[in-house]
Structure formats: structure tokens, C-alpha cells
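Not every chain is included here, but those present sit where they belong.
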Amino acid sequence: MNERHDILSVLKAVEAGNLSAQDALLKLKLAPFEDLGYAKVDYHRAVRQGVPEVIYGQSKTREQIAGILEAMQKRENTNILITRIDQEVADYLAQRFPIRYEALAKLAVVLPETVAGRGSIVVATGGTSDMGVAEEAAITAETLGNSVTRLYDVGVAGLHRLLSNLEPLMTARVVITVAGMEGALASVVGGLVDCPVIAVPTSIGYGAAFGGMSALLSMLNSCASGVSVVNIDNGFGAGFLASRINQMEGLSE
Amino acid sequence: MNERHDILSVLKAVEAGNLSAQDALLKLKLAPFEDLGYAKVDYHRAVRQGVPEVIYGQSKTREQIAGILEAMQKRENTNILITRIDQEVADYLAQRFPIRYEALAKLAVVLPETVAGRGSIVVATGGTSDMGVAEEAAITAETLGNSVTRLYDVGVAGLHRLLSNLEPLMTARVVITVAGMEGALASVVGGLVDCPVIAVPTSIGYGAAFGGMSALLSMLNSCASGVSVVNIDNGFGAGFLASRINQMEGLSE
């Protein structure tokens, strides 16, 4: 934090008659942020992220997406994720780029390259209808280099389905629970495991499900410790965060 | 259950010639609101409902409650329930009536008389904080002549607590699940048992619990069949309905 010195140098320039008081005022007004300017910060961010590019496809035209991909291709990226696109957009892109489209997850991997999965992330869903969101999470995590186990349709109304899968749950490093309706899966899983649990409410349901509100509130109020929540249907966010946690380095003792 | 029998016995006394029609009419008029000019009406209510008197105490002064009790006493009722009163009101009433006050349930039984418990109702809670509402349900059911088993603090975040109590749950005729926060208990229990489950959301919790809204929505969206829901904190309503179901006569084949 060398900004104090910057201010001093401005003041010294005034003292030396090299800078007018008015110009100094302007300089001081912009000072503390300027040295954090775009390039440097961005560079740091790029360094830190170490993450494949992700394009949020939902509000973009297929032409816009193709344009972005073209720009990326020049930088020799691989495993570019495009989330929330439908088959039609995927078909359009497939004419120009090597892509792998996952219809259930509505997600494409461009320039797909096999990555060895590390660690252990479990993605569990309450019902079969939650599988679309779950696949968005699972494929995101896999593309980011994580080993993923899927436990689908293990909702709490048939507890035995969950209990017969205790082994993968209890050896996971991170669990993503995906559920709509009453969203109780997060609490039940949260009480069974001792790793971080990421809860994804889904908009599956009708009536008093209120577009995912019921599952969202349920998960936020989970009586189990170690559970946190992402936005309704945000499979990508859960997969991304799970990857971050799964790939953490150990504490140097 | 004995009011219906009372009316029947009045009618039988007429049938047997032991009571004149005119006297019978007078007898039938002995209904709680008679002094308000509603005798006939109330009589019909007693016939239909067949339920011991219940006084909803929350919005009444202690003097008003005492007045109502006095009127009832003349008709030799027993086991009159007064819900939602605090210790102070109970103390006031105890000076003039034989009452049993249940502090946790904030409920008094006036002219208490032991009733043999029939059938089997289980009242289960997610946490210890839900016990007040649960006791309102349990004591209501007991006073109405039902046998009640309490399974408290068996919330889903510690599934083993619930699973180690499978026997009473699976042999129950009705289960009342009382839970705040994420209210997941209803779904889990609903998936385990094959009897009707009455879910009572409670206002226990904070933040996004929104005064019971989270548990309420969760229970309404239960993915388990056989679950229905009453108002937030409505222990009395659950106990009353559970009694109705528990005491149903069998189908004549």
C-alpha cells in the first residue's frame, strides 16, 4: 500500500512548482484507484482464477456466442463452458466449432478435452425432475477437473433410497444437493456428512412451490450445520464452488 | 364423544316414556350459548361436533373466560380445554375452578377427569423449541381420549434420532409432525409411515424462517403422499383433527 508515497510525490511536485494546485487536486481525486487500473487487476484476476472460460448463454444470440468463441479460440483455450443454451444454438455452434452438447444440462463444452477427475464431489437430487440442474452442476465440475458421483432421485420421502447410498456420501469431499418442492434433501444430507454441502433449490414443483421459493427458504433454514445455498436453479454456481472447495490445497502444518 | 350419547340418552328417555317431550326440549336447550339466545343452534352444533367444549383463550380477558366457565359448569361438563392462556390467567381461574394447567402448552384443562386413551397418535418434533406447540397438540388429543406417544427433538439433521424411533411411528394410526425452520420432518416421516400425517409448521427460527413461512411452504410442498398441513403453531387444530381420524370407526365390510 504505497499510496501515501504517491500523494507525497504529488505534493512535492506542487512544492517544486512542477504542478499547479488545481492540477494536483484532480490528480489526488483519481489517485488511489489508478494504480489498481484495469490491466494489473485483470492480470491478477486471470492468474488467480485458473479457470476455463465460461459463457453464460441465456441472454445472448447465437451470433454473439460464436463471436466470443472465435475471440477465445485465438488464445488456444480448451474446455470452454457455454451454459443455458438449447439444442438449436448448439447445432449452430457445432457447424463452426468442435463442441460436445449436453442436452439435459443445456450446456456445451467447446474444444472438449478429457480432464482427469480429482477428489470427490457427489451431486444428489431429490427427484428425477431436478436432473437438468444437477447435470449443469455435475458437468461444470467435471469440466473443471473434478471426479463426480451422481445420486439421482434420492429424495427424503423415500429415505431408504438415500440411506442405501451412504457410502459415496460419507466419503465425498463436497456434496451438492439439488432439490425443488420442499428442498428437505439438503438438511438430511447435511446431517449425515461432515463435508461442506452446497444446496441448490430448483424451480421444480407447482402451487406453493412458488418457482423455487419454498425450496430456497427451506435450505436457508436448514437445521444442519455446514450447508450453504446458491440461487434457484444455479447448477453452474454450485459446480464451480464445489470445484473450488474440492481442489483446495491442504493446510501446511 | 359423550355429547352425542347425551342427546341419544335424552331421546331414549323420551322413547322409554321417562321424559316428556317438553322436558326433553328444555334439556336439549342446555347448550353453552343458551344465554345468548342461541340455544337451539348450539344444540345442533353439539350434535354435529360431538366434542368437549374448547375455549380459545388468546383474545379473551380472564373475567370473560371465567364467565364462560361458570355457564358451562352448570351443565356438568368435564375436560373443558382453554388454549393459549398464560400462567397468570391460569392462576386466576384456579381460584374458582378445579383446573390443571400445562405451562409448556399454555393450555388448561378444567374439571379434569382421566380419560382412557384409545388408539395411537404420535407427536414428533424437529427440535426442542417446537415442544410448546407439540404439547398443545398432544394434550388436546389426550383430553379428547386418545393415547399419545411423544417423539421430541427428532429433526432430520440427525436422522438416527428419527430412525431409532421407527417402531412407534410405524404402528401409529396418526402422526403429527411439528417443526419450524425448514420443516423437513413432515416429508421424511410421510415417506416412512402409511398412516395420515398432520404437519404443523411452527414460528420457531429466525431470519429467512419468516415467522413460520419457510416451514409452512416446505410442508405444503411435501413430496410424500398422505401429508396435510394446518396453520403455523396450530397445535390444537392438529390434535383435534388427529383425534377425529384416530377415533374413526372401521368400514363395515
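Just so it is clear, A and B label the chains in written order, and each chain counts residues from 1 on its own.
The working rule: contacts are C-beta pairs under 8 Å (C-beta built on N, C-alpha and C of every residue); 3 or more make two chains touch, one makes a residue touch a chain.
Quick caveat: nothing in here was measured; it's all calculated off a predicted structure.
Assuming 2 chains are placed, give the number of copies in the entire complex as this structure defines it.
8
Here is the rule we go by: only the chains that are shown with their structure count from here on.
Looking at the complex, which residues from subunit A come into contact with subunit B?
126-127, 155-159, 180-184, 186-188, 190-192, 205, 207-210, 213-215, 217-225
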